[in-house]
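Heads up, this is only part of the complex; the chains shown haven't been moved.
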Amino acid sequence: MKFSEIVQKLNLTGDRSLTTSSATDPEIAGPAAVDEAVSATISYIEGAKFAHYAASTNASALILPLDESLQTQCNDRNIAWIAASDPRLLFARTIALFYQPFRPTAEIHPSAIVHPSAQIGENVYIGPHAVIQAGVKIASSVCIHPNVTIYPDVEIGENTVLHANCVIHERTRIGANCTIHSGAVIGSEGFGFVPSAAGWVKMEQSGCTVLEDGVEVGCNSTIDRPAVGETRIGQNTKIDNLVQVGHGCQVGKNCAFAAHVGMAGGVKIGNNVILAGQVGIANQAKIGDGAIATAKAGIHSDVPAGAIVTGVPAIPHKLFLKAAAIYNRLPEMYQSLRQIQRRLDR
Amino acid sequence: MKFSEIVQKLNLTGDRSLTTSSATDPEIAGPAAVDEAVSATISYIEGAKFAHYAASTNASALILPLDESLQTQCNDRNIAWIAASDPRLLFARTIALFYQPFRPTAEIHPSAIVHPSAQIGENVYIGPHAVIQAGVKIASSVCIHPNVTIYPDVEIGENTVLHANCVIHERTRIGANCTIHSGAVIGSEGFGFVPSAAGWVKMEQSGCTVLEDGVEVGCNSTIDRPAVGETRIGQNTKIDNLVQVGHGCQVGKNCAFAAHVGMAGGVKIGNNVILAGQVGIANQAKIGDGAIATAKAGIHSDVPAGAIVTGVPAIPHKLFLKAAAIYNRLPEMYQSLRQIQRRLDR
């Protein structure tokens, strides 16, 4: 695809008018990372950290931030360029011009076991050895990959994709345009045991699990249903691999949770919350809109909207950075303290 | 179900005599969380933290602790109530009155592949596409959901439930009344590699895995078998989702491990041990009976019976709380220390 054609298509999809170079119009074979790019590829630069690659990349075209010096540099190196305020977003749209995700054509494979009472919409793919149990409702254009198991009475919305070997339990409703990645388990029984003199007594998990539209759940992640009420994941929230969402959690819209995040029961999370990798949140904690927890934070109490927290127990990020810097000097501080004591004792 | 009927059934099952209100006998449609309860539901209050809900809940009935002021409050608000020393336990029993977990009727689905040498008991369900290999012994009333794989020579005890897409490896014995949740993997090869001049040499994992009666293993959790000897999970121990139990671990009875707990090889855990979310335990560490590790603790050495530990490396919980509180003041302490030094130097 010619560079000019890429620009034209990005203009159309993004509904915008882009600044671009005009001197050169290379043929582009595909997108590449800026440090690995070869000739005839297009890449992008975002942030000061990567700016130096403009001088060394072998890409034939670059998506740049609104930085004239970078544009000049590209002109000098004969690199075609597009400048925008959000180069990473444009790069995502550029990849989509070259890449078509694998999507099987509509078919119910003869080896799939679909219960006669299940309702299957138009244009649905159900792959080999998938198992769809009684009363399940599958909307149109749903794609169910091989070896998926769906328990009775589940509802799956339009265009949703269930990747291979994932499991959707009874009492679950999944919205439209969701993606459940391979091996994920949705709607399983929450970990509800009550201590008694005779040992643990199981609290039956009679609640429901709801994934609103546009939710994505990573590979081998697990989302449990509660004893009563709902576990709910809000619209367009994106969940990475190996994440645990405990029974009765209420997660807002547009959140992003990285791998190995774990939420205990009854956690309430606002909208636009970001949890970095391996964050843990204790029972019943509430996280306000737009809050961010950095990697490995351990949250035991409520976090206000907009806060950035770090550490175990989690504290404001700026305070953590200061305290962590001094943590490294603890041995030295301890020596100073003993020295002062000796000095005063003399 | 009338409230009075619930009380009667709880009295029968719990073998006890409950104190209840007598003024009102509402019809109850089901259980609900106290903060989400609507009319015609029953909920419960446990602990001082939730007591204020007695004034605001819309539940028509409540299970209360032995607290007369709460009982009076309910009488005033025309809420039927039961009072007990263990309201959460009674609530669990109440849920069980309204909820019947999904349990397919006995059948070996024609699409399941059951090796002719496998022994299958009475009243067993084997779901679509399950695979039962040579020499497997399945006791009566076992329920094997779709897409489960059982390797050769595994033994499964009475009433045990294997949820969808879980995998039971060779050299595994699972007791009676166990539940293995979806995607869990039991009895897989331990991570045994010996460094050598030529790189890692695999140590074959020739040991066994034993789950005693009443064990529950969460979704996508993994329990490995050892090189020699056994990995063993004691009676009625409950394991949440995404937990790793390494090769050769010996876990006692009635333990509870929350999500993302990880145990390295050869860990020995007593009875009634509680490990909160994301706790990690190093090779060969021993944890005494009744010990508790709070969320994210990193345990490198033995923990005595009854201890509560926190932090990385884990220290007594009370000490951790004090140290963590002062951690936040490290920047301030550092300034004070420098100030004192300057003062003394003058």
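As written, the chain order gives the labels A and B, with residue 1 at the start of each chain.
Throughout what follows, contacts are C-beta pairs under 8 Å (C-beta built on N, C-alpha and C of every residue); 3 or more make two chains touch, one makes a residue touch a chain.
A quick note: this is a predicted structure, and the numbers were derived from the prediction, not measured.
Sequence-identical chains in the complete complex of this entry number 3, based on the file rather than the 2 shown.
In this section, only the chains that are shown with their structure count from here on.
Rounded to whole angstrom units, the spacing between the C-alpha centres of subunit A and subunit B is 27.
Those residues of subunit A that touch subunit B in the complex are listed here as 111, 113, 129, 131, 133, 147, 149, 151-152, 165-167, 169-170, 183, 185, 188-189, 191-194, 196, 199-204, 206, 220, 222, 224, 226-229, 242, 244, 246, 248, 260, 262, 264, 278, 280, 282, 296, 298, 300, 312-313, 315, 319, 322-323, 326-327, 329-330, 333, 336-337, 340, 343-344. Across the interface of their complex, subunit A is touched by residues 30-33, 36, 43, 86, 88-89, 91-93, 95-96, 98-99, 101-102, 109, 111, 127-129, 145-147, 163-165, 181-183, 214, 218-220, 236, 238, 240-242, 253-254, 256, 258-260, 277-278, 295-296, 311-312, 324, 327-328, 330-331, 333-334, 337, 340-341, 344 of subunit B.
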